[in-house]
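To keep things clear, I will list the structure first and then write my remarks on it.
A single protein chain has been omitted from the complex, and every remaining protein chain is retained in its original position.
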Amino acid sequence: MNQPGYQPYFSVNLPGRQALSKVWRSLFLVTTAIAVVFLVILVGTLINQSVGYVAIETKTPIASLVSDGHSLEELDKAELVTLLQQNLTTGRYNTLNASEPMETRAKSDLVNLVYTEVLEPEVQETWLLTESIFHGNRIKAEAAELHPDALLQFKSWLNFNLLKTTQSSDPLASGIRTALLGSIWSILITILVAFPLGVGAALYLEEYARDTWVNRMIQTNINNLAGVPSIIYGMLGLAIFVRTLSVITSGAAFGLGSGGSENGRTLLSAGLTLALLVLPLIIINTQEAVKAVPDTLRQASYGLGATQWQTIWYHVLPNAMPGILTGTILAISRAIGETAPLVVVGAATYITFDPNNVFSRFTTLPIQIYQWSSRPQAVFQHIAAAAILVLLILLLSLNSFAIVLRNRYRK
Amino acid sequence: MDLSKHSRPAEILIKAFLVFCGFFSILITVGIIYEVGSEALLFFSNPQVNLWKFFTGTVWQPQAQEFGILPLVNATFMTTLFAMMVALPLGLGVAMYLSEYATPRVRKVLKPVLEVLAGIPTVVYGYFALTFMTPLLRQIFGVDVVNIYNTASAGLVMGILILPLVASMCEDALSAVPQSLRDASYALGATKFETVVKIVLPAAISGIAAAVIVAFSRAVGETMIVAMAAGAGPNFTFNPFKSAETMTGHIVRISGGDLSYDSIDYNSLFAIAILLFLFTLTLNVISQRIVRKYRRKYE
Amino acid sequence: MDFSRNTFDNHLQKMADDTLLLASRVSEAVHNAIDALGSMDSIVAGQVIANDEEINARRYQIENDVIVLIATQQPVGRDVRFLAAILEIITELERIGDYAKGICKIQLLITREDCLRSVISDLKRMSVMGLSMLNDSLSAFINKDVAFARQIPDRDDAVDSLYNDIRSRLVSLMIKDMSYAQNVDYLIWVAHNLERLADRVSNICERIIYVYTGEMKELDGPRKYQPPEE
Partner (left out) sequence: MDSPNNSENAIEVSGLNIYYDKFRAVKNVSIAIKQKKVTAFIGPSGCGKSTMLRSLNRMNELIPSCHTEGKVDFLGQDIYAPNVDPVEVRKRIGMVFQKPNPFPKSIYENVAWSARINGFKPGLGRPSMDEWVEICLRKAALWDEVKDKLHQSGLSISGGQQQRLCIARTIAVQPQIILMDEPASALDPIATLKIEELMRELADEYTIIVVTHNMQQAARASDYTAFFTMDEDRSGILVEYDKTEKLYTNPSDSKTEAYISGRFG
């Protein structure tokens, strides 16, 4: 292809260069594939842990209650109540009756009561989903040999009972009801505090603040706060909300709270701590959304004689709102997953009653997961996995909502 | 017609609220420095604490009045090292692939995957370290070699946690490189690889450096994974398969129990915390400086 | 700044060169025409007439080139005045060429050489004066010598008086002997052409001054038009 006059100063090993290019391309592809594989393994592990065979042995053999070949479900309500009366101590029966009279309980509830209170099942051994699928027969043989009295059940640890019941030392009866409610309460407090403060700060910085060293410092400060490890916020919450402000956060000042004692380890402290934690994120996200509102809009508004706040309220905010909400939801999902600061602020290790006001002691879903995971018994790993799935589903739906918002906003 | 200035009380009130919001973030910082700092000061002013020993001692046993922070720092850096070993090459590779190689279609699928990975709470990663990584390591290196709680497992999983952060920051840096530079390179007869490695990468290097620093800061401050998987109890060891407690892990474990205020244990946690705060703050400030610089370069 | 529009400047230079070439062809034609008349050489006269085609062709070529330059180079300021002046100058030159051709046509019609003899030396003087004006005007053009260009039209008066002189002599000759009438008429035309030649040189000088100063005014008359300052 050389032209006359074209001096061959160059020699090019193009095939070699192209080959090198291909090698690196595949390397980059491999790294990406590894990242995807991690996610798959992670989800796989969770599912693997949350479904599988369980060998359950009941303290009282079921045969002693119902005749052979029949099950509890075939009995009617009266028979069930009788069973309970016969096999429970009077004190226990009365406690149960007091919390809800036997007559008004649903049949399924009664079956449950008989099951947990009378039969007292206990997990002997658990298997993973993969084991259960690929080595089903071996497991059956093993179970028959090692736990002859046990019932081998294919159980999903992720079920409605998990959501409905509170924490318990009995893994079969344990649930995340308290934790879920705790998460919801603390997040509501977080939103109520962090959203107005965050949006306000962002509006100040974007719309009002001039380029002075003070405002530049505020901006730098916010960016830095966003990078502070969450546990430091926990320490701050511990020092300020739990300790210094315990009169307020314990509810003692309002005559509320648990037992009137000044203990600041409450939902309020947790919510406020999380609010501080997500505040920089909300500010930064809101700033981005506000920045994206075109200046022509503001000028148009000023041109019509609007004041600065009218301009912000009628033009800037409505246009930035989808972006602000998206950013806030993402910040909130960060807060929902936070564990360390709440451990420091003092989440309760064992708690079975629902929170009824902001001065209640609390646990949250991630805390519950942390505690279950740290238990040595394998059974709790399964519940932890199920709880994690609940947490992930919650976060995923929040995130998808944010994405839907963002997409609608883009149009 | 009256065109003279008049005050608008509502506007002033609203502005006052917004100014307060703006300054609230300063309050948080002051709060951290004052509250955490003063508790830490209480710790350092305690006669049982020797500042020299604090920074050089290799035993941390509050019960025995031994306050040498090195075991905690050492474990922190061990886990961080492992995390960086996973996150940096993988994160940069992913960023390169996404920004330079992936078709828009592939990117549309992969970016949400990364976002999901980034949105998973750290406690889940902790669980993952316990139930997947540790058994895997024990299977590979032997049950006798690898403790149930060890820094390697925590560090490796932490690397996965940080990977999306590194990837997305690096991708930002890479995509901030103007397309015109790539075009120029191709028009000169460069191959894809030559363009990516010799033009795009150097142009994005400051952004990538910022990503590395932020990743480092994240790893140092990361808590739940190490609290769950690295072990409980300060242990001065360089063996990644032995259990050891990091600074954050220690804070979580001690404060999780019932702790009496005004004890030296309680104060010592704040000393660790302020150290952590200053360290991560320094890293963040540096990375922000770098980012600001490279943003300006192409604007 | 060490920068110049070399390409465009080269084009402008070529236009000037082509114009000079055209001018030299034209003055050669005038010179030859007067020579042919003086020596009553019909062959030379025929050549001049034939060569006029070439002069016309050259003129159209220059005009076309100027238009292309205007269309493609967007000249402004002195450049556009320069190109416009070239268009004007080549028109004048072509007209002068036509005068040469006219003189040669008359040469073919002259029948009374005695009549011609009485004025030929003055006609030659006129042509020499006119051609030297033309020559000087073009050197003023090339040298951008505005002062010089301003002086040239003054010499038109001498040409005019010579013209008047020749005409009155020819008229009195005709009054004496009406048989000269036809030839006198022809020769007055020759003198008239030479007088017009000098006028056209004055026009060329006006263009030159316009190119280099932007003033547009009649040089040998009252000021007609002064464009606003450039």
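Chains: A, B and C, in written order; residue numbering restarts at 1 for each.
In the analysis below, a residue touches a chain if its C-beta (ideal position, glycine included) is under 8 Å from a C-beta of that chain, and two chains touch if they have at least 3 such contacts.
Predicted model only: the values in this text are computed from it and were never measured.
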*Considering the entire complex, write down the shown chains that touch the omitted one.*
A, B, C
*Any idea which of B:Val19, B:Val49, B:Leu70 or B:Leu181 touches the chain not displayed?*
B:Leu181
_Among B:Glu66, B:Glu115 or B:Glu194, residue touching the chain not depicted_ = B:Glu194
*Would you indicate which residue among C:Gln47, C:Gln73 or C:Ser118 is in contact with the undisplayed chain?*
C:Gln73
_On chain A, residues whose C-beta touches the chain left out of the figure_ = 1, 3, 5-7, 9-14, 17-18
*Touching the hidden chain in the full complex, which residues of chain C are there? Just list them.*
1-3, 5-8, 64, 67-68, 71-74
*Where does chain B touch the missing chain, residue by residue?*
103-104, 178, 180-191, 194, 198-199, 202-203, 297
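Simple rule for what comes next: only the chains that are shown with their structure count from here on.
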*asked:* Just the chain pair, please, that has the highest number of C-beta contacts.
replied: A-B
_Distance between chain centroids, defined by C-alpha means - chain A, chain B (Å)_ = 21
*Centre-of-Cα separation between chain C and chain B, whole angstrom*: 91
_List the residues on chain A that touch chain B in their complex, please._
14, 17-18, 20-21, 24-25, 27-32, 34-36, 38-39, 41-42, 45-46, 49, 196-201, 203-205, 207-209, 215, 217-218, 220-225, 227-232, 234-236, 238-240, 243-244, 276, 279-280, 283, 307-309, 330, 333-334, 336-340, 343-344, 346, 349, 366, 369-370, 373-374, 381, 384-385, 388, 391-392, 395-396, 399, 403
*For chain B, which residues count as touching chain A in their complex?*
8, 10-11, 14-15, 17-26, 28-29, 31-32, 35-36, 39, 89-90, 92-94, 96-98, 100-102, 110, 112-117, 119-124, 126-128, 130-132, 160, 163-164, 167, 191-194, 196-197, 214, 217-218, 220-224, 227-228, 248, 251-252, 255-256, 261, 269-270, 273, 276-277, 280-281, 283-285, 287-288
